[in-house]
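Missing here: one protein chain of the complex. Every other protein chain is in place.
Right, chain A next:
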Amino acid sequence: MFIIFLLIGISVTVASGFLAAFLWAVKSGQYEDDYTPAVRMLFENEPASKSGGTEPKKA
């Protein structure tokens, strides 16, 4: 039954990974604006826009 200790260790580690990811996301400002990114992703890239030649900027 040693496996239980191992499994619990793994599960807590994985969960901690998600917690860390969440904290990082908050810190990096992803919770600052929860509306604009949803609109921005629907803008289509212009076909063959030679003028700039760059991709639309992402935040």
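The rule is short, and it goes like this: a residue touches a chain if its C-beta (ideal position, glycine included) is under 8 Å from a C-beta of that chain, and two chains touch if they have at least 3 such contacts; residues count from 1.
Methods note: contacts and distances are computed from a predicted model.
The complex appears with one chain absent; UniProt names that chain "Heavy metal translocating P-type ATPase" among the candidates "Heavy metal translocating P-type ATPase", "Probable sugar-binding periplasmic protein", "ABC transporter permease" or "Protein lplB". Chain A meets the missing chain through residues 1, 4-5, 8, 11-12, 15-16, 18-19, 22-23, 26-27, 31-36, 39-40, 42-44, 46, 49, 51-52, 54, 56-57, 59.
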